[in-house]
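Missing here: one protein chain of the complex. Every other protein chain is in place.
Lettered A, B and C in written order, each chain numbered from 1.
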Amino acid sequence: MHIGFLGLGNMGGPMARNLLKAGHTLTVFDPSPLATAALVELGARTANSPAELARDGVAAIVTMLPTAAHVKDVYLGAEGLLANVTRGVLLIDSSTIDPLSAREVAKAAAAQGNPMLDAPVSGGTGGAAAGTLTFMVGGTDSAFDHAHPLFAAMGKNIVHCGASGNGQVAKIANNMLLGISMVGVAEAMALGVALGMDAKVLAGIINTSSGRCWSSEINNPFPGVLENAPASRGYSGGFGTDLMLKDLGLATEAARHAKQPVVLGAAAQQLYQTFSLQGYGGLDFSAIINLFRREA
Amino acid sequence: MHIGFLGLGNMGGPMARNLLKAGHTLTVFDPSPLATAALVELGARTANSPAELARDGVAAIVTMLPTAAHVKDVYLGAEGLLANVTRGVLLIDSSTIDPLSAREVAKAAAAQGNPMLDAPVSGGTGGAAAGTLTFMVGGTDSAFDHAHPLFAAMGKNIVHCGASGNGQVAKIANNMLLGISMVGVAEAMALGVALGMDAKVLAGIINTSSGRCWSSEINNPFPGVLENAPASRGYSGGFGTDLMLKDLGLATEAARHAKQPVVLGAAAQQLYQTFSLQGYGGLDFSAIINLFRREA
Amino acid sequence: MHIGFLGLGNMGGPMARNLLKAGHTLTVFDPSPLATAALVELGARTANSPAELARDGVAAIVTMLPTAAHVKDVYLGAEGLLANVTRGVLLIDSSTIDPLSAREVAKAAAAQGNPMLDAPVSGGTGGAAAGTLTFMVGGTDSAFDHAHPLFAAMGKNIVHCGASGNGQVAKIANNMLLGISMVGVAEAMALGVALGMDAKVLAGIINTSSGRCWSSEINNPFPGVLENAPASRGYSGGFGTDLMLKDLGLATEAARHAKQPVVLGAAAQQLYQTFSLQGYGGLDFSAIINLFRREA
Partner (left out) sequence: MHIGFLGLGNMGGPMARNLLKAGHTLTVFDPSPLATAALVELGARTANSPAELARDGVAAIVTMLPTAAHVKDVYLGAEGLLANVTRGVLLIDSSTIDPLSAREVAKAAAAQGNPMLDAPVSGGTGGAAAGTLTFMVGGTDSAFDHAHPLFAAMGKNIVHCGASGNGQVAKIANNMLLGISMVGVAEAMALGVALGMDAKVLAGIINTSSGRCWSSEINNPFPGVLENAPASRGYSGGFGTDLMLKDLGLATEAARHAKQPVVLGAAAQQLYQTFSLQGYGGLDFSAIINLFRREA
């Protein structure tokens, strides 16, 4: 299939490479010449603008952008994708943005005959490179079926979450819970150790009890509990605190519009914000445990 | 072995029965004649006071009491166990109390030559009846080894958590995390559904993603997601909100003494307290989701 | 002075009337014919659109609108004020919106030669009718001086808060603190009474001690403490819970953009949201105390 790919950053770049590897042809666009050059080397064509990309005979377009403002601009702008794309071309936005914006853009696309899916991912840059991302997809059944081979080229776990916007809903609901659980594990581990327990013993008990969760089993925030977790290498790599902050902001904003209370979600957001203010926004989000431990 | 058992309530009663079943002989004490009668029928001897129980030639004593005040009274009181028990008799307290009190009592016992273990349980009244409780045990290696057959008669998962008091530490750390996770799952599920997702689809995504935890997988608070969870039967049965409140109170109090922040732990405690004040303290703690959902 | 007035709701209507009373002539616009008719009766001219109002020879325009989206639409839209107003006309927006939007609109106005002030108010519909509003004003000194007589016709306390947007900053910072203090007073009063104190005695002590604040002295949430407070008339009248929610949403959103933690601000927002979800959004915000009291 001939695919347009817009947004070749840390996530978009490797995703586009996996589409090429799977035998698709690509036309790419990114404001950074370096980013496009890397794809051109692997055989992609380049476009000079979103409009040019949309007109390059593509059967589908994938976008991977930082914020809802970028997504709206790229799709709805006077020189944007919708104004230039052929009727019937499938549109896939893999950016993580708020569900309301996702639905607004998809509605405009559908109104002019372009099926659109919101398809945010989880799995990080590692998953993007390895082609093992999880895609949480919102949109019609037919668009989902149509897009499935593309997702399969870039990811491993592809979940249809329901109608338009529900991919974003699933992502922010899951990540809000993740952000809360991690603070919970951090507090429980720090408390247990302060009261005299060995961290590994405590983690072992939690992981076979009702406190167990992804954050205790896979990304335990206490240094030394898991050899390969960020906590055991100075909290480098992993999922950055500021990225968690972004997702928690999306969740609490969506909750505000839905008039839905998220008490611990909002509290977790404020704790990561406090930690980020102290200069640690670049560390894996499990580093939040340092807010609760006396410095060595 | 001849064992004294003190405290024959909803938990202690079935635990004592399982000791009898395993072939041990028992002398029991409880202020309620009905509770003792049930055990006497099964072959237990009865004592008229803790002091009498302590003097009845027992090789070990197990206690299961509601609060630290009861534990201190029963062990340290003028007419209590320590004042009457023979040197060398093994003491096991399975009450859930704060670690400081547990250590204080164990220290007094050790000082007069009675090894003592704190051994709070999880698994509820169902686990007590079935003999499948988890025991989280604090105390010396030799006391732990000595007591192991007794635990094995009453439970399935027996974990040595380290020195005296660490059984209690493990229990309150785990349960604080559990209390936080449940609120997190409740908020995430309520938010996702308010934003248009199907509850089962959302639970499925969370359970295969980084938000997964015991509360989402085993005790999901959204009605209808799990057929056998309390949420699907009006939140009856399960682990009561007021019991969760008790454990969160123990955790935040222990944190206060350890000068350890537990921000979400304290917030979760206050939410369950708010919910209990509205009259729902007897419902399974997953009912906390009703604080975040518009009434039908 | 000939003034355009756009937005004749519960606040804008009486504000416009006070400008008429002070001898100014008005051209008004509102989508509701009833709202405009009331002003026409008092001598105002009416316009059929914001564009027509802007072209009606006005020397200044005052707007009073519900949200930032309305403000942006009215000022920046193709048929909006900026596209139609004469260079030099003074623009005053008294809506309560986020500071970033206020600054964006004011910058666009300034760029085409129209000085603009953000001038949100406090004092409620009572203050609007009585002409005793407080105006918190952001913008240049000369625009502030120029607008002063208009503010003086509608209000009593007119404060220059600094450059563009700072009127909004002052309003949301103050109201966030107000929202927090009210919850604080509610918790303290409910706790004191639960522990056996008389509510009036407790309020008296707080009001002469370090806990005193506007919420304890002027709008005490405990029924019967102040004869004339909403708490003593079923929480009717006053400043609605949902209006407080709106302002807390503006504050936490502005904080998010400024990467500034507001832990208690966010917590207070979630509590009012929880209370509103239970169906009480129309009650004075002091009714939040009912979240902390067992129902009678």
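Keep this in mind: a residue touches a chain if its C-beta (ideal position, glycine included) is under 8 Å from a C-beta of that chain, and two chains touch if they have at least 3 such contacts.
A quick note: this is a predicted structure, and the numbers were derived from the prediction, not measured.
> Any idea which chains on screen the missing one touches?
Counted over the whole complex, the chain not pictured touches A, B, C.
> Out of B:Met189, B:Val263 or B:Ile289, which residue would touch the omitted chain in the full complex?
Answering carefully, the residue with contact to the hidden chain is B:Val263.
> Which one touches the absent chain: C:Ala109, C:Ala229 or C:Val262?
Hidden-chain contact among the options goes to C:Val262.
> From the list C:Leu90, C:Cys213 or C:Leu245, which touches the chain that is not on show?
Among C:Leu90, C:Cys213 or C:Leu245, only C:Cys213 touches the chain that is not shown.
> Residues of subunit A in contact with the chain that isn't shown?
Touch set of subunit A with respect to the missing chain: 267, 274, 277-279, 291-295.
> For review purposes, identify every residue of subunit C that touches the missing chain, sorted by number.
Against the missing chain, subunit C presents residues 99, 122, 134, 136, 157, 159, 161-163, 165-166, 169-170, 172-178, 180-181, 183-185, 187-192, 194-198, 201-202, 204-206, 208-216, 218-219, 251, 254-255, 258-265, 267-268, 271, 291-292.
> May I ask you to list the residues on subunit B that touch the chain which is not drawn?
So the residues of subunit B touching the unseen chain are 249, 252-253, 255-256, 259-263, 266-267, 269-271, 273-274, 276-277.
Simple rule for what comes next: only the chains that are shown with their structure count from here on.
> Specify the contact topology among the chains shown, as one of line, ring, star, complete or other.
Shape of the chain contacts: complete, all pairs touching.
> Return the distance between the CA-based centres of subunit A and subunit C, expressed in whole Å.
37
> What's the distance between the Cα centroids of subunit A and subunit B, rounded to whole Å?
The mean C-alpha positions of subunit A and subunit B differ by 39 Å.
> Roughly how far is subunit B from subunit C, centre to centre by C-alpha average, rounded to an integer in Å?
51
> For subunit C, give me the residues that contact two or more of the other chains.
Residue numbers touching two or more other chains: 267, 274, 277.
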